[in-house]
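What follows is a set of notes on a single structure, which appears directly below.
Note that this complex is displayed minus one protein chain, with the remaining chains in position.
On to chain A.
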Amino acid sequence: MNHECPGPALPCDRGPVSAAVTAYLRGTGPLPRAEDADAAHPYGDDLQLALYVCYELHYRGFAGVGPQYEWDPGLLGVRAALEHRFLSALRADTPGHDSLDDALAALLVEPVHGTGVSHYLRDEGELWQLREYAAQRSLYHLKEADPHAWVLPRLWGRAKAAMAAVEFDEWGAGRAERVHAQLFADLMTDLGLDTTYGRYLDAASAELLAVVNLMSLFGLHRELRGALVGHFAAVEITSSPGSRRLAEAMRRTGAGPAAEFFYDEHVEADAVHEQVVRHDVIGGLLAEEPHLAPDVAFGIDATGFLEDRLGERLLADWRAGRSSLRAPLAEAAAHSR
């Protein structure tokens, strides 16, 4: 551990691109070869992990990696190539709605017989599955709402005021103990998980990495501000009903009070946030920049596309009785179960 460069350990590589990126950050090897980056599957483990590592330099970095690598021109060039692969694939593969209104309307109805991950966990999820779910989601929730902060300087007026208000709420409205990332850490403690930032990166699937990379991609590019706003809207609109199901799953399995509270809080908070995001963030942005409507719709649809891929992967593993993780979890500590 380097005291001048704290942070989580660099992850184990998952192929030639992620191996070269982590070696470069350790100072033990050259940047990835362009042909390796071009050959990597856009949603696969190798590309998604390499991209995740590049992005994480903008959040908290890694132990022993100098902070100057955040703006290393060579590494930024590699990141741009990986982003191009990812974004091109998303634009080609995302089933898009014809209009933003259609994309929003599709999110604003609830299926009577839903078949998603939150339905599964509510109805038949076992504690080990809830632990796996939380371990994977921790890659986002321990930095909840952070990727969306990058859009703030790209907004103004009504959209900016509303976005800042929602972010303030996500960050605890001025109280450290109510920061949503802290509430999630409390949930992890109830589930007997390690709350250390970045602890479960090696365990997370490519499908989960893609969900988090999407936020960083949209957040870090001003060009994609409309897509970031669409992504945020999709998360907030779908959160309340999904959180209610997950709160019920936590209650049914006796996961613990903090585990229940995290999702209960999101039922209520996100019922407000989705109103503010739809009316004021999207409404305000499009009043200023109406040409961004297709980008907002793309952000919504790409989010749904990647969340569906993650959900299908989780359910396929669990229904087959398999772990969804690349590395097994330690047994829960005695106090939790």
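Here are some notes:
The definition used in the following text is that a contact is a pair of C-beta atoms (placed from the backbone, for glycine too) under 8 Å apart; a residue touches a chain by one contact, two chains touch by 3 or more; residues count from 1.
The working rule: contacts and distances are computed from a predicted model.
A single chain of the complex does not appear, and UniProt lists its protein name as "Iron-binding zinc finger CDGSH type domain-containing protein", one of "Iron-binding zinc finger CDGSH type domain-containing protein", "Alkylation response protein AidB-like acyl-CoA dehydrogenase", "Peptide ABC transporter permease" or "ATP synthase epsilon chain". Checked against the hidden chain, the listed residues A:C5, A:A149, A:V179 or A:V267 yield one contact partner: A:V267. Considering the full assembly, A:D169 is the residue among A:D72, A:D169 or A:D308 that touches the omitted chain. If you put the hidden chain back, the residue from A:A40, A:M215 or A:V276 that touches it is A:V276.
In the full complex, chain A contacts the hidden chain through residues 108-112, 165, 168-169, 173, 240-241, 244, 267-269, 271-272, 274-276, 279.
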